[in-house]
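Notes to accompany the following structure.
With one protein chain withheld, the remaining protein chains of the complex are depicted in position.
So, chain A:
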Amino acid sequence: MTLLDKLLQLLVAVVVFAAVMGVVLLVADRARGRRTDLVSGIAFTAPAFLLLLVGLLYPAARTAVQSFLDARSAGFVGLANYVQIFTQPDLVVVLRNTLLWVVITPILATAIGLVYAVLVDRTRFEAFAKALIFLPMAISFVGAAIIWKFVYEYRPNQQNIQQIGLLNQFLVWLGFEPVNFILAEPWNNLLLIVVMIWIQAGFAMTVLSAAIKAIPSDIIEAARLDGVGGMRLFFYITLPSIRPAVVVVITAISIAVLKVFDIVRTMTGGQFDTSVVANEFYVQSFRLSNLGMGSALAMILFVLVVPIVIYNVRQMRKVDGR
C-alpha cells in the first residue's frame, strides 16, 4: 500500500464518520414536541452504545463462553482450561510472576512517588525535578523496555570484551563478575518490574503531590508550631491526610500492572520464567492458537481486576460518608 492509498483510506473514514454523525445530529434536531428529549437522548447516546455493545460487551460474553471450550472453540471442556492454569507447572509460574508484579510494583512505585513528591515539595527546582520523574509516562512500554535493555545487557567476561550495559559495567568497576541478569531466575522478574516502576512512579508522584498541596496549610502550620517536624510531620499529618489519594494510586497502578504485557514481550518474550498472565494470554491465543486457554487467561485477568476495583469503590464510599 502506498502512502496515497493510506491517505485515501483515512479520507474515506473521515467522510463516512462525518456522514453518520451528521445523520444522527439531524435526527436529534428534527425531534419536536413531547418526544424531543427521548429522541435526542437516544440519538446522542446510541452511536457510543452500539459500538460498546458490538466491540466490547458481546466479545467479552463470548470470551467467557470460549474459556469453557477447547483450543478450537469446538467442544465443551468444562473447567479444564482453568484447572490447567492452576496445575501445569509453567502456568503456575506465570501466576506466581503476576502475583509478584501486582504486589511489588504498586507499593514501590507509590512509595517512591510519594517520597519524591515530599522531598521536592516547595523547593526552588520543584517543576523541573518533577518533570524528570514524570517523563517516562509519555514513553511507550516498548520504548521503555528498549531503554532498559541498554542497562541490563550482559557481555561475557572475556578478553577485549567490554560491557555495554550500565549495570554490569558497575559490577565490573566494583570488581565483581558481570551477571547475565535476564537469565537469573527468579530475580529477572524483578528487573522487568523495575521498568514498570520507573514508568509508574511519575503518575504516583503527580497525583500524590496534588493531594499534598491540597492539605490545608493551617493544619501543617499548627503542627509545626507544636514542634512536629520532619518524619513525624510526614507520618502523623501528611500521610493520613492523603490516604484516599494513596488508595486511588495503588489501585490504578495495580490495574495497569495486571494488563501490561509489552514490557515482558519486548525484554524476554516471556522466556526464562518471566511470563505473566497478560503475556501468556497473547502467546496462547495468537502464537499457539489455543483459543480456550487464551480466553480462560483473559477471564482470570478480569477476575483479578474486579476485587481491586471493589476495594477502591468501598474506600471512596467511606471517605464520602465521613
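To be clear about the criterion, a residue touches a chain if its C-beta (ideal position, glycine included) is under 8 Å from a C-beta of that chain, and two chains touch if they have at least 3 such contacts; residues count from 1.
Criterion: contacts and distances are computed from a predicted model.
Matching "Molybdopterin-dependent oxidoreductase", "Multiple sugar transport system permease protein", "Gonadoliberin III-related protein" or "Carbohydrate ABC transporter membrane protein 2 (CUT1 family)" against the UniProt entry of the left-out chain gives the name "Carbohydrate ABC transporter membrane protein 2 (CUT1 family)". The chain omitted from view is touched by exactly one of A:Val77, A:Ile107 or A:Ile139, namely A:Ile139. Mapped onto chain A, the interface with the missing chain covers residues 1, 3, 6-7, 9-10, 13-14, 17, 21, 24-25, 28-29, 31, 36-38, 40-45, 47-49, 51-52, 54-60, 62-64, 66, 112, 115-116, 118-121, 123, 129, 131-143, 145-151, 153, 162-166, 169, 198, 201, 203, 206-207, 210, 221, 223-225, 227-231, 233-234, 245, 248-249, 252, 255, 258-259, 261-262, 265-267, 269, 278, 281-282, 285-286, 291, 294-295, 297-299, 301-302, 305-306, 309.
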